[in-house]
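Please read through the structure below; I'll follow up with questions.
Removed from the display is one protein chain of the complex; every other protein chain stays in position.
Letters A and B name the chains as they come in the text, with residue numbers starting at 1 for each one.
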Amino acid sequence: MSDQFEPVIVGFLCNWCSYRAADLAGTARIKYAPNLRVIRVMCSGRVDPQFVLQALRSGADGVLIAGCHPGECHYVNGNIKALRRFTLLRKTLEQWGIEQERVQLLWASASEGTVLAAAVDRMTEQIKALGPLRWSQKVLGGNGAVHPVAEEV
Amino acid sequence: MSDIKESPAGQERVGVYVCHCGSNIAGTINVDEVSKWIESNPNVVVSRHYEFMCSSTGQELIEKDIKEKGLTRVVVASCSPHMHEKTFREATQRGGLNPFLFEMANIREHDSWATNNKEAATTKAKALVNAAVERVVHHVPLEKIPVDINPNTMIVGGGIAGITAALELAEAGHHVYLVEREGTIGGHMAQIDKTFPTLDCSACILTPKMVDVGQNDNITLLTYSEVESVDGYIGNFNITVRKKARCVDEELCTSCGICEEKCPQKVLDDNYGAGISYRKAIYRAFPQAVPGYPVLDKENCTYFQTGKCKVCEKVCPTSAIDYEQEDQLINFNVGNIILATGYDLFDARRIPQYGYGRLANVFTSLQFERMVNASGPTGGHIVLRDGVTEPESIAIVHCVGSRDQNYNEYCSKVCCMYSLKFAHLVHEHLPEAEVYNYYIDMRTPGKGYEEFYHRLLKEGTHFIRGKVAEITDADRKPGEEGKLIVQAENTLLGIQQRNAVDMVILSSGIQARHDAEEVSKLFKMGCDYDGFFNERHPKLAPVSTMTDGIFIAGACQGPKDIPDTVAQGGAAASQVAKLISQGTVMMEPVRASIREDECSGCRICNNLCPYNAIEFDEEKKVSHVVTALCQGCGTCVAACPSGVIDGAHFTNTQVLAELKGILWDVEADVPAMEEV
Partner (left out) sequence: MKYGYYPGCSLEKNARAYHVSTMAVAKPLGIEFVEVDDWNCCGATEMIAIEKIPAYALVSRNLALAAKQNGSTNLVAPCSACYLNLKKVDHYLAENKQLKEKVDQALEAGGLSYQPGTINVQHLLETIAVDIGYEAIKEKVVKPLYNLRVAPYYGCLVPRPANMERFDDPEHPTSLDKIIKNLGATVIDFPLKAQCCGGHMTQISENTALELIRRLLKNAADYEADMIATLCPMCQLNLDAYQDAVNAHFGTNYKIPVVYFTQLMGLAFGIPANELGFGKEIVSAQPALDKITEEAPKPVRTRERGKQHTELPMPTQAEEE
């Protein structure tokens, strides 16, 4: 049993593209970091920022949102809406001192099993280097109080 | 197998089934451990593990437990839901439960197959199974939604794919609207002289089918027309087609052709004529056009440009010319759509080294087809650009724009065969001429194709294996003056070769139509990286798309020859016929619905829906989802600031419960958490 920190990354993968990409990675027996735990949604546009925040608050060290490439969304442009929300979410996380690498957005089409696997590997390495999230420290300022910058927002 | 637990009142009774899938899962994940571990979840009353859950025995386990153990929810931890969600939902239903009271945990594709780390895989499997259990207790029964299928079909594109599909459906007794952009149906196949490998005359095999289409009562032929808008969903598409004004009254025209004959304005025909012949301003693309009514090209018509002329009106014996004719907008409903919009030829001007457009005697494949055709501009004689001289040597260059990282990486599938066909035609028309085929590989996969290649070898064609680097008129040695020099590496001999020929034919590749992306957006579907329409599954569903009710056939899906195109046309027709004969289709109940009592009327959701499925009720001042239009993406659910939109089967409660379950082994680093 290694004592090395193994991050837990929650993934919200869209049913049509990225979830299938993960399926394909498995079918092709591509081995990648087992740190990703997938939750299926129909479209990346379904991902509510509160899911991401709840995941981090509940102890996940990172969150991956994955959808179809722009222009290829099964529901036309749900992924674009996901991109908009993600952009704003990122700003909020930044203000709370949560590192950018912890929440990432990825486009992966159903045939891109290798892309997904590589992205998971990369993200796992990045978060390993960052260490555990420590929500109470980062966001709550260690004493249970809300972080001063977040208060201003 | 464990003892049956008694569950407290009001709690669900979940049955968990962990599949071994032979050694696919069990080889990496300790299924026994997972199965025992999940029993500690208070919702779980039955936990089993079994070799092959998808087998009939496996499924019976589920059915039996539901009946005998009073299960209220079922979880199967096995492969991807894309494999067996349907299987297990049906098993659940047979056991007596609503099929949506079931959830799957993907511990094969996403876990056992993706890692060699047994410990990590088992921990992850526990997380995924736990997540499924936590989620499934919040599932509610859902019913599929029946949708009626309108028996009419719209086919966009009147090439051989569209014609085949139209005839199949029409002869089966269903009504078809065939929409074609040009003035006549026929497509690219009408431009071809002979088809490989049988050397059938293309027009001879195509025109009878065209005539059938024109005469079939079940086909409404809308030529010189384009689709303007598509609304609705499978079974109920509402279509608007713009029938452009051809300035000819179809009721009066007898297709006598006098207007065309007398028209004084010659126009370069860069469509049907591939740019080497002329047509008139009022024209039929070719004599066997269906329908036979000519089209008046306003942009090149003397009358429309300068106000003078009107010769066609004067000579028409039935007074069928109508300069005032306007575009018509035609509206109709169909249940299904087949897209058969065909291809464009790769533009050889993109490869300036080949000299197309600069050097007189470099021709493209379609130009050569027109030249060698008896009804073409030269009466079927193979001549140089001057229209008179017969070439003594011809080079045919394969793979122009195809198999090339700089242009299109894919192979266009038909060029080797048509290049061989050209070689043969040259031998036939000009027995003394030397023919050089420059190829990379000889791709002859179909029936009779390889034999055709061998025939060409016997006919004395010179085959040079090498990609042509340059075609130039810069002569260097005596004997090269006035000729085209083809420079290539002859890889089989290992030398650079300069070959002086009189004429070069570029076997340009097949490309997606230049407006394929716009068309795909109109129909709310997608194109792949190369611009061809996206099929639902490249192997098992090549003519369906991700959008129910919309099918694709022919070269618009990818490069292919005529036999494959006809096969796809028939396949698409058969898919449509299946839906029509079913009469009603059951739609997935994954939809959004708004709790109108709580809706504040902010209307943020209204414009977010890509299917325009959200309406605003002006009286009640609340928004409302039109269930039949909703496709269940969930964007509105995530966007609603009041949180009053429920995404059936993907509610916030369900997703957050799944999240809680998935993080079973991590501690929340917060002071005492409130329940979400």
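Note that a contact is a pair of C-beta atoms (placed from the backbone, for glycine too) under 8 Å apart; a residue touches a chain by one contact, two chains touch by 3 or more.
Computed from a predicted structure; not experimentally measured.
Engineer: As a test of the contact rule: which chains in view would the missing one touch?
Structural biologist: Touch partners of the hidden chain, whole complex considered, are B.
Engineer: From the listed residues B:Pro377, B:Gly466, B:Pro610 or B:Gly661, report the one that touches the chain absent from this view.
Structural biologist: B:Pro377
Engineer: So one chain is hidden, and I want to know which residue out of B:Ala474, B:Ile495 or B:Leu540 touches that hidden chain in the complete assembly.
Structural biologist: B:Ala474
Engineer: Touching the hidden chain in the complete assembly: which of B:Gly96, B:Pro141 or B:Pro352 does that?
Structural biologist: B:Pro352
Engineer: Based on the whole complex, identify which of B:Gly275, B:Gly292 or B:Pro589 touches the chain you can't see.
Structural biologist: Missing-chain contact among the listed residues: B:Gly275.
Engineer: In terms of residues, what is the contact footprint of the unshown chain on chain B?
Structural biologist: Interface residues of chain B facing the absent chain: 268, 275-278, 349, 352-353, 355-358, 360, 371, 377-378, 383, 385-388, 470, 472-476.
In the analysis below, only the chains that are shown with their structure count from here on.
Engineer: Taking the complex as given, what residues does chain A use to touch chain B?
Structural biologist: 1, 6, 8, 10, 16, 19-20, 22-27, 29-35, 37-43, 45-48, 50-51, 54-55, 57-60, 71-78, 81, 85, 117, 132-137, 140, 144
Engineer: Under the touch definition given earlier, write down the residues of chain B that touch chain A in their complex.
Structural biologist: 80-82, 106, 108-111, 113-117, 119-121, 124, 127-128, 131, 517, 521, 524, 526-527, 534, 546, 590, 608, 610-611, 631-635, 637-639, 647, 650, 652, 655-656, 658-660, 662-663, 665-671, 673, 676
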